[in-house]
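Of the protein chains in this complex, one is absent; all others appear in place.
As written, the chain order gives the labels A and B, with residue 1 at the start of each chain.
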Amino acid sequence: MSLEHISRRGFIKLTGVAAAGLGLSACGGSGSGSSSGSSAAGAIKIGGIGPITGATAIYGNATKFGAQVAVDKVNDSEGKTVFELNWQDDEGDAEKAVNAYNNLMDWGMQILVGTTTTTPCVAVADKTANDRIFQLTPSASSTDVTAGKDNVFQMCFTDPNQGEKSAEYIAKKKLGSKIAIIYNNSDAYSTGIYNGFSKAAPGLGLEIVSTQMFTDDSATDFSVQLNDAKSKGADLVFLPIYYTPASLILQQAKSMGFAPKFVGCDGMDGILTVEGFDTSLAEGLVLLTPFVASADDAETKGFVEAYKKLTGTSEDPNQFAADAYDCVLAIYAALKDSSVNASSSNADICAELLKTFGSGSYVYSGLTGKDMTWGSNGEVSKDPKGVVITNGKYESLD
Amino acid sequence: MGFLTNLINGISLGSVYAIIALGYTMVYGIAKMLNFAHGDVIMVGGYVCFFAMGSLGLPPLVGVLLAVIACTCLGIVVERLAYKPLREAPSLAVLITAIGVSYFLQNSALLLWGADPKAFASVVPFPSITLFNGQLTISSVTIATVLAAAIIMVALTLFTTKTKMGKAMRACSEDKGAAELMGINVNSTISMVFAIGSGLAAIAGVLLCSAYPTLVPTTGSMPGIKAFTAAVLGGIGSIPGAALGGVLLGVIEIFAKAYIGTQLADAIVFAVLIVVLLIRPAGLLGKEIREKV
Partner (left out) sequence: MDKIRNLSKTTKSNAITYGIVIVAFLVMQGLIAAHAVSHSLIGLLVPICAYICMAISLNLVVGISGELSLGHAGFMSVGAFSGLVAVSFFKGIVGAGPLCLLIAIVIAGVFAAVAGVLIGLPVMRLRGDYLAIVTLAFGEIIKNLLNNLYVGLDDHGLHFSMKSAEALGMQGGKILIEGPKGAVGIPQLSSFLAGFILILFTLFVVLNLINSRTGRAIMAVRDNRIAAESVGINVTKYRLIAFVVSAALAGMAGALYAMNFSSIAPKKFDFNTSILILVFVVLGGMGNIRGGIIAAALLTVLPEQLRFIGDYRMLIYAIVLIVVMIVTNNAKIQSVLGEFKERFRRRGDDKAAQAADAVEGGAKHE
């Protein structure tokens, strides 16, 4: 290949025009951003950050729409507290997340719901701790998210916690004894659960016979991993992974005639809503999830309906959406009787919310758990729901 | 039996890579450009077939046909709008444009079809074959994929050696200036190559999604990169080379996972590629071109 010079004359000309344009807009942005909370509508400005483009866009979009449903609900209830949501894309990347955060600061954000994924969340949490913005993440589940920061709280289980809970659940319900694990070792969530699980399992009488990995780049063929589990005589395969690769694993296990018990985590929720998915493949799949879209209570039904209406699709919301919905409503419940309003500074709002969330005695019941409480370290305490898929539907195991 | 199972899985995965790599190598051989958007055309093919079968309820074969037609049109349009104005430009400028097209297709798919994964129903609705008392199962998709890869390779070889159009393509590949002097319309030949390459991408997309049935807007990108690797491994520009490289890459990937470890499988695959290229710097079946002084 020959590498020739590219005409630079034209480029420099273009960039000059673009630079002028960008420079102007950058200055314009600063003017409106500096005064926070002066919104005419009197709404408290909630910022949201999550990937709405890129490989992890499913989760970011779910949280975005989930939060929007909650904000609409709050605003329709005609209380004195009104919210305004501004969701920014971070492509699942720490750098872009910090950019999105700064953008929201220019907008005048007072509370942050986000970020959706872990690594960006750790980067942003450092900023919110400095700037005194209250942060509640729907789904960033690493312990690093909250560690050392008093203003950051989680709506989801932490990864090691979820790993331990899964091991306990498997042992308690006697789902299997010879365990094979397939996890994504290029993903912090999956590796975190695996570590928690593998630490807890031996003490519970569970024998891990096969540990196999895959990466985001090789998440198509799982024949080797499944063959290993099969040949080692595993009667239960633990899948601490998201439902997209899991649907492939189930399909490939079936085609090779391997039928152990499959157990997943909260990331598995959503597998039944995959368009075109043969739900018979997931028959008997057990998963621990805080949220079940097919639940009968009015709150869940209302949420599912509003979510479908908002997205304009027939797909059920997954637990990411429910977590984000709970985030907004938990904040609303903590704020609605307080003195803060849209003209309060973000630091005042943060202090007010810390009085409730940080007290250790704040109890909130939402879609993803009854009587949730938060520890002083920001981690949520709630019980996972064990469900088994029967006839293409979730059925409670408890 | 474990070895045989792994081998079959490797060949199955490799055949998908091979079909994608054939598209890569065709375009590279004639247009001398790395079409990084190729993987995303695969994704588009997958979606078209998915909606044809799922939403419109058409039979699989019609779905495949529609995907091929849609992708061929897409290939022609993209070529006309994005690549043709850059015919005289340096190859890296075209490479960056191809990356732009790749981003464009991915983000269009995201906006049109959403980020939620779609589960693809196999286009090969036959049961698996079971051998040796159930110790070995070969799925019908595997057979279809291997057959398709072989047929496409043979057809492309015949096309480029026997037909007038194919010969024109080879002439363009050798020397564009001389080909033009011989009365070959280089521009339309290159457009034709893009049409064929994109049609192949559609078939690859349908088979990829049949074998590994999850469809998201980024479905094509990683197989695209792997297939590009495969095409280089086999010697880029060479049709049998692309097929060989694809199958080899698939087998190496599965064997690396099975016998060395799943933890570092990607690293091992790429390390094998490097070793092969160090021994044969122009790929397995690539032509060593002597430089003229």
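One rule holds in what follows: contacts are C-beta pairs under 8 Å (C-beta built on N, C-alpha and C of every residue); 3 or more make two chains touch, one makes a residue touch a chain.
All of these numbers come straight from a predicted model, not from anything done at the bench.
The chain that is not displayed touches the following shown chains in the complete assembly: A, B. In the complete assembly, the contact with the undisplayed chain comes from A:99, out of A:75, A:99, A:338 or A:377.
The chain omitted from view is touched by exactly one of B:57, B:127, B:183 or B:281, namely B:281.
The hidden chain makes contact, of the residues B:18, B:49 or B:101, with B:101. Note on the undisplayed chain: of the listed residues A:70, A:188, A:263 or A:388, the one touching it is A:188. Against the chain not shown here, subunit A presents residues 1-15, 18-19, 22, 25-27, 29-30, 33-34, 52-53, 88-89, 91, 93-96, 98-103, 105-106, 118-120, 122-123, 125-126, 142, 144, 147-148, 184-188, 190-192, 195, 199, 215-217. Residue positions on subunit B in contact with the hidden chain: 28, 34, 82, 85-86, 88-90, 92-93, 95-97, 99-101, 103-104, 107-108, 111, 225, 228-229, 232, 236, 263-264, 266-267, 270-271, 273-274, 277-278, 281-283, 291, 293, in rising order.
Here is the rule we go by: only the chains that are shown with their structure count from here on.
Averaged Cα coordinates give subunit A a centre that lies 34 Å from the centre of subunit B.
Every residue of subunit A that touches subunit B in the complex is listed here, in rising order: 1-6, 52-55, 57-58, 60-61, 185, 212-218, 220-221, 223-225, 227-228, 231, 243-245, 247-248, 251, 255-257, 273-278, 313, 315.
Subunit B meets subunit A in the complex at residues 2, 5-6, 9, 13, 32, 50, 54, 89-93, 107, 110, 114-121, 128, 134, 137, 139, 208, 212-214, 216-218, 222-223, 253-254, 257-258, 262-263, 265-266.
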